[in-house]
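Dumping the structure here so I can ask a few things about it.
Of the protein chains in this complex, one is absent; all others appear in place.
Labels A and B are assigned to the chains in the order they are written; within every chain, residues are numbered from 1.
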Amino acid sequence: MNLTLKIWRQKSPKDQGKMVDYPVSDISEHMSFLEMMDVLNETLIAKGEEPVAFDHDCREGICGMCSMYINGEAHGPDRGVTTCQLHMRKFKDGDTIYIEPFRAKAFPVIKDLSVDRSSFDRIQQAGGYISVNTSGNTQDANAIPIPKDDADLAMDAATCIGCGACVATCKNSSAMLFVGAKVSQYALLPQGQVEASQRVQNMVKQMDDEGFGNCTNTGACEVECPKGISLTNIARLNREFLSAKASSKN
Amino acid sequence: MSTDSKILDAKAPDGPIDERWTRHKDRINLVNPANKRLIDVIVVGTGLAGGSASATLAELGYNVKAFAYQDSPRRAHSIAAQGGINAAKNYQGDGDSAYRLFYDTVKGGDYRSRESNVYRLAEVSTNIIDQCVAQGVPFARDYGGLLDNRSFGGVLVSRTFYAKGQTGQQLLLGAYSAMNRQIARGKIEMFNRHEMLDVVVVDGKARGIIARNLVTGEIERHSAHAVVIASGGYGNVYFLSTNAMGSNTTAAWKIHKKGAYFANPCFTQIHPTCIPRSGDYQSKLTLMSESLRNDGRIWVPKNMDDVVAIREGRKKPTDLSEAERDYYLERRYPAFGNLVPRDVASRAAKERCDAGYGVNKTGEAVYLDFKSAIQRYGKEQAKIKGIDNPSESQILELGEGIVEAKYGNLFQMYEKIVDENPYKTPMMIYPATHYTMGGIWVDYNLMTTIEGCFAIGEANFSDHGANRLGASALMQGLADGYFVLPYTIGDYLSNDIRTGSISTDSPEFAEAEKSVKDRIDFFVNNKGEHSVDYYHKKLGKIMWDKCGMARNEKDLKEAISEISELRADFWKNVVVPGSADEMNAELEKAGRVADFLELGELFAKDALEREESCGGHFREEHVTEDGEAKRDDENFAYVAAWEYKGEPSDAQLHKEQLEFNDIKLKQRSYK
Partner (left out) sequence: MSLIKEIFTSSVGRKIAMALSAFFLMVFLLQHLTINLTSVFSEELFNELSHFMGTNPVVQFILQPVLIFGVVFHFVMGFALEIKNKKAREVSYAKNNGSANSSWFSRNMIWSGLFILFFLIFHFKDFWVPEMVYKYVQFKPSDPNRYYHEVVEMFHSPLRVGVYILAFVFLTLHLLHGFSSAFQSVGANNKYTESLKMVGKVYAILVPLGFIFIALWLHLNG
């Protein structure tokens, strides 16, 4: 199939940036979206032009590195996939496809479609862990039975790949689905209880300091999340936050 | 070919195998807590090995500088591991023990690994599970709230812990969270989007690295008292593999060129269950977890007519009756059936496809069928739910529900890629490069032949011999990072407590920096005509065709000369657009492919030199009567460690003789 791509080009963080049109031809419907981008880049290199910079790594939907806003949706029109798993069979011959970087103040553009998501790391550093040192003497893994339902829910929350589609999609650039997922994972497990109160307060504070917006419950993040992280995690975040603040000693 | 008669000393302790690690730990030198604050350690790579090592070293008090080429430690390719992690917990009461895990691993590796290391791995495996649970890793549990297990290939017990089909992700996020805690404390300084481009050796000791900031293009000097390489494997030498696009051998290859021996490069794992390739544009292959072989049955049609009919679309696989199907693994290996080790399963698939029975257009695909598992689970569920005389559709629905709960994300991934529903029609799979058992040679302390330079995880060669068993890579990465390196590195660093901080102004740093800059300048200024991928794809094709699942002398010799020619052409005709002082993915790839072009040749040379078949290394000249790999223990029970001497063809072989005192060497059989 033949397509017209409208791609955001931006040389550097300080550059203004603009949308540029690129035609691509002979695209197989079995290609992944990034393989289509590879074809474009090979053509650009052959013409002596600079290829389009975009983040990608595992190309199997788990590393969370790929991050394009395709035709107005994070990771494109398919559901439950990242951009690298999006296949060209979702498009038609002759389509015009808009390709933009994930946009948020907290995700500044580095180059073209590549953005800086280190704000996510800093949120995790603020409390996304259980304070346990490595030692050969932690108690036996089966010492605390955990109800299967809780373990499964924790796992569902933990499947977040930190791609930032929730932020990119949210009209407010809110990171609450991301934060809610991590807070939920630990809130659901007994190991996480000890630091639960401090964790949620610190992570929310860091999230706010990074310049993410506020959640207004449109639910768009849940729809676009490639891992289907549920909005219930945001509700849990709100509960955890409220009870942490209410019981906080200072 | 020159061969050094010097036998490499692994410095493995002696004594009873189950006491060695404890005795070793008791005897090695320690660094006192106050002095640890004076010592810097560089860790390159933040996957399971690098991440867990960084966190633990920082907890112990060392100042850690961690480097990742990705934008966050959480994106390291360990995250893509699906199936699980082994541990000799014996929670299932099926007779598992550290010894049995040790035995399975040595046997699975076709007796080409170091006994002491493997036993240690088996021994600390149980600590890993305890540690991860304490960190909040949400492993799968049964209805009683206890941890669940599944089975993996090559073993007769159920010892694999898992978190759906995302075990690697959950374990890595555990290590990442431990790192985050230390980053927040200031004990780990994290360098994301940085690539190590050389190691700096001062007075024979690794004292730092040269790294490129992948955002600004700046070349940076970083010093430390020790350098740990945890940069993963080199599977991308095949271009198409299940590795991430960025996975590379550069860090490992750079230390090799500065004196670290590279061991057993030809030991590469071709994983049997990957989604077959569909076209030339393909950029990577996707793995379908080995755990699927718990419930999936592998087959091709018995009759060539059916094969042709299926390829032409006249028949569907579901049209074939049981009698018309050849469940070739069950036929050939009745004891292990579909759960034979990976090398065996891969070769068996190749054998059937080479014989013309491949079921897709390329002729390179076999079926992985869940129909009987769906039936079995469906009937079981119907009974549990008290449904008498369940209808066929009820059984299917219930059975599919169970299969979805177990492998839902894998099935979804398959459907997204192939556009077929694997609940209704069998999956198509074919082997693909997945993991490299070979790597940097290390001693029992995980130190390379450069003093102060360590290699852990997939980057080293140590534990898997010639074939790795499923769910053991995660185990080794975390064992090295959490439980082995943090102790053994102290033995080396105890001599460094009075060294003080290492200056980056030395001539060695300047020289290393210059060579890095020269190479980058060459790339961005070379007026060539072919892109980096052009060369990478060509290299991959040579590797797959001539150093793939089956190898022979003629092919390997051809591979050596072809790779050498390709490398020469690369250095003349490669083109890298853009400049050096910006984010430049093509420049990054150019450096990586340049290193693959050297490694590929050493790979072929090693494969040529090893005149036996063992594990993933299958030489067509060395087979048993029934077509199985035929080892030559008399002449090849050694680790081939290569010393860099300029061109790959000049590499010098050093041998580490393998001794087997606790396991008897015998023909590996899964029949």
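FYI, contacts are C-beta pairs under 8 Å (C-beta built on N, C-alpha and C of every residue); 3 or more make two chains touch, one makes a residue touch a chain.
None of the values given here were measured: they were computed from a predicted structure.
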item: Which displayed chains the unshown chain touches; value: A
item: Omitted-chain contact residue, chosen from A:S135, A:N172 or A:Q198; value: A:N172
item: From A:E35, A:E100 or A:D121, residue that would touch the chain that is not displayed; value: A:E100
item: Touch with the omitted chain, as defined above, among A:V52, A:V132 or A:A220; value: A:A220
item: On chain A, residues whose C-beta touches the chain left out of the figure; value: 6, 8, 17, 19, 69, 71-73, 77, 98, 100, 103-106, 169, 171-174, 176, 204-205, 207-208, 211-220, 223-224, 231-232, 234-242, 245-246, 248, 250
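We adopt the following convention: only the chains that are shown with their structure count from here on.
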item: Geometric centre distance via CA averages, chain B-chain A, whole Å; value: 26
item: Interfacial residue positions of chain B with respect to chain A in the complex; value: 52, 55-56, 59, 70-77, 79-80, 89, 91, 124, 127, 129-136, 138-147, 163-164, 166, 169-170, 173, 176-178, 180-181, 183-184, 190, 192, 215, 242, 244-246, 278-279, 281-284, 286-287, 412-413, 416-417, 419, 482-483, 486, 531, 533, 575, 577-578, 582-583, 585-586
item: Residues of chain A defined as touching chain B within the complex; value: 11-12, 28, 30-32, 34-35, 38-39, 42, 44-46, 48-51, 53, 55-65, 78, 80-81, 85, 87, 89, 110-111, 114, 116-118, 120-121, 124-126, 128-136, 138-142, 145-148, 151-152, 154-155, 158-159, 161-162, 185-186, 189, 191-192
